[in-house]
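Structure, as structure tokens:
As you look at this complex, bear in mind that one protein chain is not there, while each of the others sits in place.
Chain lettering (A, B, C and D) follows the sequence in which the chains are written, and residue indices restart at 1 in each chain.
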Amino acid sequence: MGDLGWIFISALLINNFVLAYFLGLCPFLGVSGKLETSFRLGMATVFVMVITALCAWILNTYVLIYAPYLRLISFIVVIASVVQFIEMVIKKLSPALFRSLGIFLPLITTNCAILGLAIFATNKGYGLWEGLVYALGAGLGFTLAIVLMAGLREETELSEVPVLVKGIAFNLIISGILSMAFMGFAGLFSSS
Amino acid sequence: MSDQEQQAPAGGAEEPSPNRLVGTLAVAGLISGVIIIAVYLATFNTIKENKARELREAVFRVLPGVAHMQKLLLKDGKLVVSHVEEKDEEPIYAGYDKEGNFIGYAIPSAGPGFQDTISVLYGYRPKERLVVGMWILDSRETPGLGDKIYKDAAFVANFDRLEVDPKIVAVKKGTKSKPNEIDAITGATISSKAVVRIINEGNERWLSKLPEPGSEPAFEKVEEKKGEKGKEGQEHPPGANDEGL
Amino acid sequence: MTQKDPKLLIQPGPQLRQEMTTPVVMRDVWYALTPATLAGIWFFGLGAFLVLLASIAGAVLVEWFFSPQEKRRYFLGDGSAILTGWLLGLTLPPALPMWMAFIGGAVAIGLGKTIWGGLGGNLFNPALVGRAFLLATFPIAMTTWTAPGDFFSIPSSVFALPLMQGEVDALTQASPLGLMKFAHKETGFFDLLFGNTSGSLGETSGLLLILGGVYLWWRRDLDWRIPVGILAAAMVFSSILFLIDPDKYPGPIFSALSGGMLLGAIYMATDPVTSPLTPKGTWIFAIGIGLLVILIRVFGGFPEGMMYAILLMNAVTPLIDRYTQPRVFGRGLDSK
Amino acid sequence: MMKALRLPGRALGGFDHGVHPPHHKERTEDLPIQRLPFGSRFVMPLGQHIGAPSVPVVKAGDAVRRGQLIAGPGGFVSVALHSPVTGKVLDVGPHRYSDGTFREAIAIEADPYDSQEFEGAPIDWESLSLEAFIGEVQKAGIVGMGGAAFPCHVKYSLPEGTRIRCLLINGAECEPYLTTDHRLMVERPEALLHGAEIVRSKLGAEEIVIGVEKNKPDAIEMLQRSIGPGQPVRVVPLEVKYPQGAEKMLIKSIFGVEVPAGKLPRDVQIAVNNVGTIVAIADYFQKGMPLIERVVTVSGPGVAYPANLLAPLGTPIRDLLRFAGGLKEETRQVVMGGPMMGASIADLDAPILKGSSGILALTANETGRPEERPCIRCGRCVEACPYFLNPARFARLARARLYEEMAEKYNVMDCVECGCCTYSCPSGIPIVQHIRTAKDYLRSMTRKEK
Partner (left out) sequence: MAKSQQQAYDEFIKGVWRENPVFVQVLGMCPMLAVTNSAINGIAMGLATFFVLVCSSFFVSLLKSFIPKQVRISCFIIIIATFVTVVDYTLLALVPKVHKELGAFIPLIVANCLILGRQEAFASKNTIPMAMLDAVGMASGFLLALVSLGGIREILGEGKLLGFSLFGPNFEPWVIMILPPGGFITLGLMLLFFNWVEERKKKLDAQLAAAEGGAD
């Protein structure tokens, strides 16, 4: 497994943002009720994450070596503005795409998974390509987790889950079991 | 406590002018910038010292007998001493004893472990082609299993005198028989092998680029103001690995 | 009126029902498991039996405790809780402390079933939820495999006090899968088939597991596609790897007979509740498991991937079900 | 338009899914059809077929002869009714129906001194135009005897541009216990072939195909022996499986063609008729006898002497049971029709109808049901449903009252209520009942929208 390959697999499965890092939990728990919506949210997340990785790399390379203390603020401000800008562009160019992804963009931009991606990529010292692959893996990993979760939740809608359990507690426990299942990917492609 | 204030956070004005909006943001940014820079400056030295000390401690742990160290960078195929922070640098560290005689290199290397990336720093003595110490800088291995790669003193001690030729090999615990073998941790074979692989990769990357033994860069006494603190690293206390991160 | 009418039942059709009922299905699985279980106990001794009992006890007690009072008999009556504990027990190391096995059974039913609304509501295989929990909780105890030993000597670790570690005094021995993964050593075909290897109770005796599976298939209690799909996919995948590097990768026969492959493929992946409904979905499910098992075994961090493979495919099952609705008779055939 | 129908020389491998209930036909399959002695009181409900009820043309006190018209068709999708006996009309009013409800019916008291001979004359069918032929069939009161009681002439009235190339005769009789079609095929093959020939020539079909399940070898043999030289008739043995007799399954089995959902066999150039229907047509054109009697299988472990009875329509169920030795002590349930699609009888004094193929007395052995338990998603129902629907999903959705979703996403309206799903469910879930509830609800909603 090449380095890029492992970065991708690791972000996608082994160190899944939601199931291993607990990032992006509120969309994960809040929006995972419907499969359709979840998938679109996931795609929007992939999109924003890739942009984030790009922004973070540019900032890290050209700005933050001179002013490291502005890291957090600049990440937030720059990512939010760029996403907003792209949102406007999409709205102009492809209203259909905007309708399917756009409504999620403002929701996602301030959540911790996006910020976390920028910070982790920085901390790990990823270059441009590594950062982009990392973002792709993390975004798809988020999508995978939320789509599986949505499938599970839609199915349990119809079964007789005890009233006491229903709601967030139940979703957390499902996430726990899902997270347990994802532990199976630990060590993937790293055992020689 | 006036009640009117309760509902009107924006001052109840109609449309404020765009200038007003930008102005507010600019002021907010300015104030926040001032606060941040103040804190940054106030903590800068401590943080730098902390980091330097951490690094020094790690280097001293993997290179027994070291009193001084300096950073080396590869420039045009040659190792040169560097004293400034540079971007995209991949440094190794050279260790020297009190008299300034070269002892060995401390080489950082990283790679995938059981859970996430493991970052290792290991000491290497080119004359004997030996690894003389290993220190985990960062890892997220499973508590109780994989974290033995730094919590298990016996495992760490494997790396105190280890031949790098032809290649370091992890074998089942208790079956170590050759000088280039280590005993893997039972129940954490994968993490153990990962550490070995990471060191082997470090060797592959660096050994061919190191200068002939004897022609290492000499110790340049530039700004060694607080090097005294490194005394504690004189020897490698096995138990000291615990919680050292 | 000359004749007194009997009191007539009015019930909606169809009037006929086939004989199989859910409790009978569950009981069939008990019968199918019995020979392999007895063989396992014979190989590993009474200690293993105690571990099995503890796991069943944990499952049944929790099922009892959490079922509404008036429905208790009814809930326990379907026999699925015992089955869950039993199957869990079959995957545990024979020298596991009993208290751990008990917790495994309790978690299996508590987190794996009750919370989901009881029988039929759960989307993950309860026994494997219990096992995954145990493996992540007590990773060392759960991967300490003992060699088959004397029937009457019980390893003292089995009796470890609750919450305390057990000292394993029996002869520990790497399981065939461990040997394969970490030493690239294959165990012989006949040892695998007849069960004289270290491992868990239920994975040693391949032959009896297959016999039980044939019985269940004959009783139409399980979907033959699942075991066939899993084994076929796993064997094809491992054949490919084997052809690439026979020294490093296990061959197809070893892959099919070792570890939890048979127990998982025949008895656990086939859990009706957590496998897809439609035949097409079932194939996807089975092939997915087969591929994941080999992926995890060969490239992953664990010697055995059956449990994780099944759990992961359980998680995918709702999606599979959704996208493999059969084509309704007489619909969507314009192209024909 | 559909592609032209291929008429292959052999059965094309059957249909998928379905169930194999024990067929229990051994009780009556070898018993010749017996005529049930005439009773004294007969009740002819006006709405015993699908469509508009018939309109009475007699009133209380009128004398009627056997075979005399007593009610005319109430519209195009409706048929005539004839008196099953010679006697006197008692009244025209509500009478108990087999499900216990009251429905408009004509009650007739048989004349105890009449010989009850039927007198009629053959009809020259060869000279009839198609329209006239269809009119005759409606006048004869002939409806489908395969269970649905759908007016036969409607089936023959083809819309512009439709052509029938094959007349398919349904001799599958896949319901357990029932042997009426079986006995008709064995005892009256000439009538069957003659009736088939009439319909074939009128519809202009090229071929007659008779599908018979393989568990009736004597019927297959008898039919094959009776086919005249040059007659374009094929007898096709079919796999024994329920619901082989459902017409779309039958067509799939024999021609390998799926009738599209919402379409009829005629859309694939096939007309399907039950054996009993064809024999009734033959009787009408040969003897002038309208539909006034039919063969009913009385069977089940609840009766001592099972029998195949030729009974006048309107005969109380009690009379048939009495002839078969009466109900045994252990009888729990009496069913009209087959045990899969038939319905419980609430009142033994209710009459048999044109569509009643069987009266079954069942004991606790057959009527016992597994306790209802949660669905374990075993998929047996899915693998049983011949229409490839998802009954497990129906049950779940219906319990949550998501009826619209059942229709929109899962095509619940395609379900024919064959009962295979309920039959095969180990958890005893009354899936068909859930489906019926859903369909009723959905129908009432569409009605409201209109």
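Operating definition for what follows: contacts are C-beta pairs under 8 Å (C-beta built on N, C-alpha and C of every residue); 3 or more make two chains touch, one makes a residue touch a chain.
Just so it is clear, the structure is predicted and the values come from calculations on it, not from any experiment.
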**Asked** Which shown chains does the hidden chain touch?
**Response** A, B, C
**Prompt:** Looking at B:Gly144, B:Pro179 or B:Pro213, which makes contact with the chain not pictured?
**Reply:** B:Gly144
**Asked** From the list B:Ala28, B:Val80, B:Ala154 or B:Ala218, which touches the chain that is not on show?
**Response** B:Ala28
**Asked** Considering the entire assembly, which residues of subunit A contact the chain that has been omitted?
**Response** 19-26, 29, 69, 71-73, 76-77, 110-113, 115-116, 119-120, 123, 164-165, 167-173, 175-177, 179-180, 183
**Item:** subunit B residues that touch the omitted chain in the full complex
**Value:** 1-2, 5-11, 13, 16, 20-21, 24-25, 28-29, 31-32, 35-36, 39-40, 43, 46-47, 50, 54, 142-145, 245
**Asked** So that we can see where the missing chain sits, which residues of subunit C does it touch?
**Response** 97, 100, 111, 133, 136-139, 141, 160, 163-166
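Simple rule for what comes next: only the chains that are shown with their structure count from here on.
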**Request:** Between B-C and A-C, name the chain pair that shares the greater number of C-beta pairs in contact.
**Result:** A-C
**Message:** Report the inter-centroid distance (CA atoms only) between subunit A and subunit C in whole Å.
**Reply:** 34
**Complete:** For the pair subunit C and subunit D, the C-alpha centroid-to-centroid distance in angstrom is 48
**Message:** Centroid of subunit A to centroid of subunit B, CA atoms only: how many Å?
**Reply:** 28
**Shared interface positions of subunit C, touching two or more other chains** = 118, 120-121, 301
**Request:** Any chance you could list the residues of subunit D touching two or more other chains?
**Result:** 374
**Prompt:** For the complex, which residues does subunit A have touching subunit B?
**Reply:** 1, 6, 10, 14-15, 61, 65, 68-70, 73, 124, 186-187, 189-192
**Fill in**
Given the complex, residues on subunit B that touch subunit C span 114, 142, 144-145, 172, 187, 189-190
**Complete:** The answer for subunit A against subunit C in the complex is residues 35, 147-148, 151-152, 154-156, 159-162, 165, 170, 173, 176-178, 180-191
